[in-house]
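Once you've had a glance at the structure underneath, I'll fire off some questions.
Only one protein chain is missing from this complex, and each of the others stays in its spot.
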Amino acid sequence: MKYYSYFPGCSLEATAVAYGLSTKAISGPLEMELIELEDWNCCGSTPYSSTEDLEAICIAARNLALAEKTGLDLVTPCSSCYCTLSRANSQLREYPELRDKVREILAAAGLEYKGQVRVRHLAEVLFNDIGLEFIKSKVVNPLSGLKVAPYYGCQLVRPTGFDDPENPQSLDLLIATLGAEATPFPLKSRCCGGSLIIPEMDLALGLIHQLLESATTNGAQCVATVCPLCQTNLDAYQGIVNSKFKTRYDLPVLFFTQLLGLALGIAPKELGFDKNIISAERVLAPFTTAARSVRET
Amino acid sequence: MEDKPRIGVYVCHCGTNISATVDIDTVTSYARSLDSVVVAKDYRFMCSDPGQDLIKQDIRELGLNRVVVASCSPLMHEATFRRVCEEAGLNRYLFQMANIREHCSWVTENGKEATEKAKALINAAVRRVFYQEALEIPEIPVNPNTLIVGGGIAGIQAALEIANSGNKVYLVEREPSIGGHMIQLDKTFPTLDCSACIMTPKMSDVGSHPDIELMSYSEVEEVSGYVGNFKVRVRKKARYVDEKKCTSCGVCQEKCPWKAPSEFDAGIGERKAIYIPFPQAVPNIPVIDTETCVYFKTGKCRACEKFCEAKAIDFEQKDQYIELEVGNIIVATGYDVFDPSPIIQYGYGRYDNVITGIEFERMCNATGPTGGNIVLKGGSAPESIAIIHCVGSRDEHYHAYCSRVCCMYALKFAHLIKEKTDAEVYQMYIDMRCFGKAYEEFYQRIAEEGVKFVRGKVSEVTDQAINEEEKGKLILVVEDTLLGSVIRVPVDIVILATAIEARSDAEQVARLFSISRSADGFFLERHPKLDPVATMTDGIQVVGCCQGPKDIPDTVAQASAGAARVLAMISKGKVELEGITAVVDEEQCSGCKTCISLCPFNAISFDEEKKVSRINEALCKGCGTCVAACPSEAITQRHFTTEQIMAELEGVLV
Partner (left out) sequence: MITLNNLDTKFKYEVAEEPGGENIKLCFACGLCTAGCPVSEIDPEYNPRRIIHMVLLGMREEVLSSNLIWLCSLCYTCQAHCPQNVNFADVMKALRNMAVREGYVHPSFANRIKDIDTFSQRLRHQMVSSVVDRKSEEMELEPAKLAEEALKGLKTKV
């Protein structure tokens, strides 16, 4: 069993419930103990840091200080939290003046930031710590023939990611491990628009449109994402893209943990498939029945 | 001490470099007040002729026997003032320098503090010089033979310059033939001479020169000794072909059934397992590549041997070791071409028609694998070609420096494409750098030929078409920064103008010759402007691209400069050694031999009769290792005696 301090982040509590559910569900079979960070707060988030950088970094630093006390690596499935927390971590290391200021503020709350905690993304932990070979050994319901577009988005691979920012491979390999086929996806680390979807919707819709087009033309039956923001933008706004660009996309956008769970033989309802807006039922039918029977036997 | 010390102190203003911060009058009168100081003077430029004369006159007229100059760094002018002392009849080791510029006025803003520091530094120098003694300066003869490492254009040029003066040169080349990168090039900018045409006469001169011993397919393994008297061990790698018997008929490579990518053709063509790298190779003797040769793997084949009428094939040949004695060494080991595969977004290795500059040179060359035709993989003619500049250069992720030749060779490529095809040519550049003689004119000529220039760094090369015209093409995405718009440029071939980088084994080579490297990985010259050929190790020169990226004219000029340095040394015939050596007090030596194993120059031997260590002064470099290590304190280093060092320390501290 491997132990981690777990930072779900706001999205997994509210909108990306499926991501939270499926992450919890796979942790047991993959022998990871995800211990939720006690009294965690918002990571500081991207829009916030655009207007109040000091406040935002303090908010992040509070989580880091809490995590340091556990002595475990801090793991989050949310790319945005991963980016914000690890960026705060590196900036606090690089800029002593900023660090002193933040330390002072944290001290008022009885906390201390030493700069010793490692912030990690769930995908990276699965790839590096758990390992594809171990995952493969646990696959009981291979997703044979399923064509999946591996969508990394930005913040897993940039600015401080663990995989190549231009042509990352880890998710491709993970998808192959599950028995599915990772389709070519040239825009695999292209931006989904992130939170621009709110203030600059037209701009973001343009980006989402490009992504859906690229995934579809490359033959994907569904998209696997590692980020709640990407998932929301591609899933929830697919209908609007269709009406704006006169397209007919019907592409399920799944969290990679949902596919992973399915391959591990976990029941679909434990993986939150009912929370996806574009239904994956049709595409996943051959595997959901199999999952049920695997479970029953 | 023979005479009572009579010290003269000379304080330099260095224009205003020192005097703007340090109060010269205060410092000079302070110096005058110090013990044993007979005279203290100041002058605007102590290094000028009148400044030097001032010191000489005082030595003669006031009977000075010690001199201190307070001015700049000893690196700058210690040699000057030592010579001044000698011209006035004073041994050079009776001179001491106080650095009140780099160590004081340039780094101290507050005038008062600077003045105090200058006083302390002068006090230290005065106290030290009090104890300094005259030392003998040994001279040794210079071995007139020269070792040149690397047989590219730099090594060839230097070898011919030296050998033409009647002196012996050993030219060691790692590859089977000399020629280096230049012989791979098609044409040369800006005159468009055929590279092979201007180079092969020089190569053939090297091959037949009575005073050049060419050691191809050989590597330097060990270097010891010092300027004037180096000892070098060279490994002559087994060619498996007897050079004396081989008639260069070429039948062996014709009959050999096994193939590998040709190094000479930058991997775009093939050669055999036994091969002469290219037709004009010097020496024109084949070599067997044991990685590819099936006989070396399975013990079967021997086709080459069967067909060789001269019976020159020798599978039993072994590496040979040869010891050389030389007085000077020229390092001309050249450069590596940057491998663009890590720049994933440019698709090198992923797309067939993304190629490097050196690959294009071979494609363009009539003796190359396409017979000089510029074609896509598969053989069809291109409609458009783009050249991406600064690939691996001017990029903090790879090399921050400018490789200096890419702009020009990219222009040359454009001309060759225009000459041989109907293709459109795009240059994607950041800045055009056409600095050499007739280079700007060449740029204008290419612009007139209708080449398109796009100012911007390409963000990616992709095969993902977004319209019909782009289908089947490679599309470059770039901001044309002069238009202020992002543009997509569909082309058939993309040429990456790859950087020049230090050899991958530059670190080992630097260690082998005891020379340093600069931050960019190239070998470090003694001074970037005034001594760009010598290294910090006497007797070793660096020339050509191993010292930094440069074009052919600069390489040839630097190689000639290196040769001139060597010839000056040979014609002088002798070299002065440092008088600062270590000496063993035989009374104190306990014979423990600790010093012997520590000496990096093998300068210490053991006198079995007297049971004491003895230092060979010709080999001792005065590094002080044995002095510090000797448990009996029996070893003293001349010019760095305990007395002298303590006096200097006291001078700073009081």
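Which chain is which? They are A and B, in the order written, and residues in each are numbered from 1.
The definition used in the following text is that contacts are C-beta pairs under 8 Å (C-beta built on N, C-alpha and C of every residue); 3 or more make two chains touch, one makes a residue touch a chain.
Computed from a predicted structure; not experimentally measured.
S.K.: Could you tell which one of A:Gly71, A:Gly145 or A:Gly239 touches the chain left off the display?
M.R.: Residue touching the absent chain, from the options given: A:Gly239.
S.K.: Which one, A:Ala65, A:Leu85, A:Ala149 or A:Leu196, makes contact with the chain that was left out?
M.R.: Hidden-chain contact among the options goes to A:Leu196.
S.K.: In the full complex, which of B:Asp431, B:Glu507 or B:Glu650 touches the chain missing from this view?
M.R.: Hidden-chain contact among the options goes to B:Asp431.
S.K.: Which one, A:Thr70, A:Gln91 or A:Gln169, makes contact with the chain that was left out?
M.R.: In the complete complex, the chain left out is touched by residue A:Gln91.
S.K.: Provide the residue numbers of subunit B that touch the chain removed from this figure.
M.R.: The missing chain touches subunit B at positions 345, 390, 394-397, 430-431, 455-460, 477-481, 484-486.
S.K.: I need the residue numbers on subunit A that touch the omitted chain, in ascending order.
M.R.: Per the touch rule, subunit A residues meeting the hidden chain are 10-11, 14-15, 17, 42, 45-53, 91, 94-95, 98, 154-155, 158-159, 165-166, 190-191, 193-204, 206-207, 210, 232, 236-237, 239-240, 242-243, 274-275, 277.
One rule holds in what follows: only the chains that are shown with their structure count from here on.
S.K.: Provide the C-alpha centroid distance between subunit A and subunit B, rounded to the nearest whole angstrom.
M.R.: From the centre of subunit A to the centre of subunit B is 50 Å.
S.K.: In the complex of these two chains, what residues of subunit A are touching subunit B?
M.R.: Residues 164, 166-167, 186, 214.
S.K.: Of all residues in subunit B, which touch subunit A in the complex?
M.R.: So the residues of subunit B touching subunit A come out as 344-345, 460, 462, 464.
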